[in-house]
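Excluded from the complex is one protein chain; the other protein chains are retained at their positions.
Chain IDs A and B follow the sequence of writing; residue 1 opens each chain.
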Amino acid sequence: MKKRPIARLGAIALAGVVITSLAACGASTDGTSGGSGNAGGTVTYLGVAGQWEGTDPATVYYGNEIAAFRRLVYRGLTALPITDDPNPVPVADLATDTGTSDDGGLTWTFTIKDDVKWEDGSPITGEDFVYGLSRSFDETLVNGTGVGVTYLSSYAPSVVEAGYTGPFTSTDAAKAVFDEHFFADGQTVTYKFDNPWGDFPSAAAGLFTTDPYQASFDDGSTLWEINSNGPYMMEEDEFDAAQGATFVRNPEYDAATDSTDLRQALPDQFNFELVADSDVLFQRLVADAGTDKEAFSDANIPATFYSQVESGDIADRTLKSTSPYTRFLFINSLTVTDPDVRRALAVALNKDGMIQAYGGDNYGEPSTSIVSKAVSGFEENPAFADDNSAGDPEAAKELLGGATPEITVAYAISPTNEKLIPVIQQSFEAAGFIVTPLGIAPDAVPGYYGQMAAKDKNGQKVDVFLGGWAADWPAMSTVVVPILRSNPADAESGVGFNYGFYSNPEVDDLIEQGLAATDPAEGAKLFAQADAVAGADGAYIPVVQQNNYFLYGSNIDGFLPDVASSFYPDFGSIFIKSSK
Amino acid sequence: MTRPFLSVENLVVHFPTPDGVVRATDGLSYTVEPGKTLGIVGESGSGKSVSSSAILGLHRNTSAQVSGRIWLNDIDLLTLSDKEMQARRGKDVAMIFQDPLSALHPYYTIGDQVAEAYRVHNKVSKKAARDRAIEMLDRVGIPNPQLRVDDYPHQFSGGMRQRAMIAMALINDPQLLIADEPTTALDVTVQAQILDLLQDLQREFNTALIMITHDLGVIAEVADDVLVMYAGRAVEYGTTKQLLTAPAMPYTLGLIQSVPDLSSDVNEPLRPIPGNPPSLLDPPSGCAFAPRCTFKHLVADNLPDTVMPELEEIAPGHLRRCHLTEHDLSKLTPKPAEEVEVV
Partner (left out) sequence: MLAFIIRRILVGFAMIVVMIFVVFALFFANGNPAINQCGKYCTPEKLDEITGLLGYDKSIPEQFTAFSAGLVVGRDFPVNDEYRAALIENGYENRIIHCAAPCLGYSQSDQKTVNQLLVKAAGPTLSLAIVSFLIWIFFGVLIGVIAAINKGRWLDRVVVGSTLVVYALPVFVIGTFFLQYVAIKWQLYPYPRFEPLKEPADILPWLTGILLPALTLALFFMAAYVRYTRAFVLESMSEDYIRTARSKGLPERTVLFKHGLRSALTPLVTLAGLDFASLLAGAIITESVFNYQGMGALAVKANNNHDLPVLIGLVIVGAAAVIVMNIIVDILYAYIDPRVRVTK
């Protein structure tokens, strides 16, 4: 939330690549949470204006937005339960179970519950699911996320290749191809993929791509509309990206069709209130006055507020946890070809200094991998484990053997990055590098990541550039694969998030083995191995393992950042304390 | 002994400024009786308007320091409170100004402005005040006053505006009227009409009139007495006849000679007084007129440059402020008396 550029696209794309043995399992619950909270009242969610980019399920792709809507308004085939378990498994939501596949993930069948309804009272049918999926193929609808197409093109390439562009504009021929792959018969929905998709139930839980959509609701612009099938519904006709919206109880929602493991739905109302900036937001949470006692936010406490929230009663209202986000420096493997030089950069970097520039210990700690500690199967990357987090210019000099390579460090211009660059420059220069910073303006077109994605870096010399990644999905694969798997030979832009154009057959081989592994633990080990090989090869420079540092009102309870909500506070468990 | 109707005694008006005190009027005295006209003559900045404004108490809202006595009907106006003065202003003493266009408010009708002067001193209805305004406009010779009463100043000609100003000034039948260059901004034919009107009205209401002007022609036509001012002081004071036929100091003579004479040769150049009036901030130590005086060589010991002459009576009712002797005066060459029209 704090810095949005962290990609989700790649994480989503990769979520589907994971094939686990869980694939064909039925519903399971771990029962860590119960409906013990106090019902009623109005909870205020505080956010910053202008950050939401749409509420059409085809559009939503930020982790915090998926987290909120999954619990309030958009139920899917499956969902992840409310739990502090780091390795939760998806459970059935609108479907009667988490799906069945008899052919190792090629064909998936789900049966939709009979008595689930849209907010207008009409039943949710299998057709609605097929229709919802079809919309995910429309690039103009998904508002630039490309999630649907990227993701589906891996598993149903023949549909994409037939030129299927969603229900609105596709030719009859393309529609016929789509209809062969995805169809409904009453309450039964069938998904036929070209390639096996073992992890499909998990993907369905973590994304809105396969969510149902009511065709009759698809009228005019739907970008800011919400047609609820969950416990709450939006009172306004449209979500206001600048002001928010009000979510009240949905009378058509039947709790009997749902599980309290997924949605406790205790408050009577959720007010989404968006404010001008995070200063105002945290001023209000700190003041804890009036209805703000029942308010919370998924934004991280800014560094300027650390001194205020660390003392007295306020500290009791904070929650610090490991975030799925890491930040690191990409190395452009096309321009920095010598692994010793790449390692020298890693050894020289003063991570401690960078973390101070980011905001200190509360912001995060020095990291040793691109993978977050919040990801299951996380292992420290041995290649970086022994590096001095304050930087070791002497060791770097040794690696360079007297050479003084010229390197250009690219970054998106922002107040924080402007503080980071001097630290990076100093630590590299101490090792003998000749450093040129290259700032990309916030309004550049293409944007910072667009330019970095390009193989030629938009015609600029770029050797090292700032980046960050979130494991929206708690699996090693969602990080290692997009960043370290070789791009196709003819790719002009990085695929996934491999913008450094790193390519190592040994790493690719380990990744393929990991993807093919049927045991998730075994897969995780292979990915960790791939990460270790790439690290030793100087593929990237890890910088910081970020923290989540949340603040909430004094009457808020059930505040739980969990895996299901991408480590944002879970809307399904939150409630207002009974004694005020 | 009774005091004259208006008696200004030793009037001083000083304006303190960051650069020093501007002595706009310094020790001025004169009298006016009802039905009579005093002409005050002088160049711009000689203090004629400032001293007259003092009679209306118009300096009260400024930083001006006013002292001396202004007796009107045995009451010293300078001792009155603001409220008492305000009640007399426009009622006992009225004033008309040089440029009727700027002196009239552009946003209000003539009728409003004339009637306002009446209503402020008389508890009457708007309607009655308006009727009275129409009556006065009629009296000052405005044609179709019932219609013109609703006109704005810019819809009037210059002469009509001045007539309206006169109507406004006289609407309360004041005992004293001060006319500050009332004809200067008007063309010659209109000037004569306005002066005639003023004289008619003066006769009708037996008003005491102070006519401030730089135009000796006007003085010759209307004034009974004349006060010549220079650098904030009186330099000559007497009857109109005395001053115009026997000016007793060079400045008065200069004023007379600078008037174009229709009877003389058109090729004869005008004879303006050379030089400029002195600064009132830092007046000369001697005679204020000395730097411009073409006769000062006649006076011994450089006296005009060092000593300020006193105001002295050289004939009954004829005062002057000059170092020249009776003998020197003969060297002044006044115009033949018959060429000056004396009322």
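Throughout what follows, contacts are C-beta pairs under 8 Å (C-beta built on N, C-alpha and C of every residue); 3 or more make two chains touch, one makes a residue touch a chain.
Note that the structure is predicted; figures quoted are calculated from it, not measured.
Visitor: Can you say which of B:S102, B:N206 or B:N302 touches the chain missing from this structure?
Guide: Of these options, the touching residue for the absent chain is B:S102.
Visitor: Which candidate, A:L72, A:V275 or A:I483, sits in contact with the chain we can't see?
Guide: Answer from the full complex: A:V275 touches the omitted chain.
Visitor: Quick one: which of A:P167, A:P393 or A:G432 touches the chain that's been left out?
Guide: A:P167
Visitor: In the complete complex, the non-displayed chain touches which residues of chain B?
Guide: 53, 56, 58, 61, 86-91, 94-95, 97, 99, 102-107, 109, 113, 116-117, 120-121, 152, 154, 165, 168
Visitor: Under the stated touch rule, tell me which residues of chain A contact the chain that is not displayed.
Guide: 4-5, 7, 9, 49-50, 139-140, 143-146, 167-170, 218-221, 223-224, 240-243, 274-276, 279-280, 283-284, 287, 289-290, 443, 445-447, 449-450, 453-454, 492-493
Criterion: only the chains that are shown with their structure count from here on.
Visitor: Could you give the separation in Å between the centres of chain A and chain B, each centre being the mean of its C-alpha atoms?
Guide: Result: the chain centres lie 93 Å from each other.
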